[in-house]
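The complex appears here without one of its protein chains, the remainder shown in place.
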Amino acid sequence: MTKKFNEKAWHEYDLGFMVSRPGCSAEYRTGDWRSQQPQTNKDKCIKCGVCYLVCPEGAIQLAADGTYDFDLEHCKGCGICATECWTGCISMVEEGE
Amino acid sequence: MIEVRVHGRGGQGGVTSAEMLAIAAINEGKFAQAFPSFGPERRGAPVVAFARVSEKRIRNRTKVYTPDVVMVLDPSVLSIVDVTEGLKSDGMLVINSAKSIAELRSEFGFKTSLARVDATHIALQELGLPITNTTMLGATVKAAALVPVEALVGPLEARFGRIAAKNIKALHRAFAETEIEMV
Partner (left out) sequence: MAKRVGIEVSLAISEAVKLAQVDAVAAYPITPQTHIVEHLSELVAEGELDAAFIPVESEHSAMSVCAGTSAAGARTYTATSSQGLALMNEILFIIPALRLPIVMTIANRALSGPISIWNDHSDIMSVRDTGWIAIFAENGQEAFDLTLQSFKIAEDHRVLLPISVNIDGFTLSHVIEPHEFLDQEEVNRFLPEYKPAVQLNPDDPVSMGAVGVPEIYAEAKKCQDEVLKGSITVIKEVFAEFAEMFGREYKVVETYQAEGAETLLLTMGSVGETAMEAIDQLRAAGRKVGLVRLRLWRPFPAADLRAAVRGIKTLAVIDRAVSFGGTGGPVAGEVRSALYSVKDAPYVASFITGLGGRDITVDDFIGMANQAEAMAKANEIHEYKMIGVRE
């Protein structure tokens, strides 16, 4: 069984304590931190991509129709996308509502 | 081991003359050191440089305190610096001066062996500049058996490139014209 990061002896870490498995931070589900989540009225979306640019988590992805989808596994619910959206098509709603 | 101190003014090439001497000695298979009096560059200020030449490996890395040979590139420093400081009683003082040995002795009270040459005159004729470092090397190797004068030719060629020939001519002229008085 592989040891967790905080169980290894000093000589069991990667050289220089580097992170040698690229993209492994994606395994960390920051979506659990969220108290509000973004909802989109795609009729008002002008496909400008501002939400995509400002998302600090990289949790917004381009959809096939040119609008944007939210990765709720990693979205922390910070609301920056909703604040910056030109047309107001993104709104933050309480989790579980 | 022969220890040498060079007196000049900043910018006159005193360090270069110490370096040429050391490189010539090393090329001859000897051991040698050359180094400046460490400090900021000070054009015009009286400065010194040092060299050591030996048949054996040199380990002493202090300044030269009791030189065997003192080389004075610029006669004007004689009145402001005691160039004989620490000079061994059987040492050799090599001075660039238009004055005769007798005049130098009576004016400054020099007691040690003395060599003089009018290096400024030679440098002005051969180089067109009053830069006496290479000229005085000719005088110094005549007055003190550090290296054969020919041993300096290679290092001068390597350092001075297209103006090497003039410097080598000045070197040889000084070697020929230097007067020596042993005591």
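Letters A and B mark the chains as written, and numbering starts fresh at 1 in each.
Definition applied: a contact is a pair of C-beta atoms (placed from the backbone, for glycine too) under 8 Å apart; a residue touches a chain by one contact, two chains touch by 3 or more.
Quantities reported herein were computed from a predicted structural model and do not represent experimental measurements.
Of the options B:G39, B:G109 or B:G161, the residue whose C-beta touches the omitted chain is B:G39. Mapped onto subunit A, contacts with the missing chain fall at residues 5-6, 8-11, 13, 15-20, 22.
Counting the whole complex, the residues of subunit B in touch with the unshown chain are 18-19, 22-23, 25-27, 29, 31-36, 38-40, 58-63, 65, 155.
The definition used in the following text is that only the chains that are shown with their structure count from here on.
Taking each chain's centre as the average of its CA atoms, subunit A and subunit B sit 76 Å apart.
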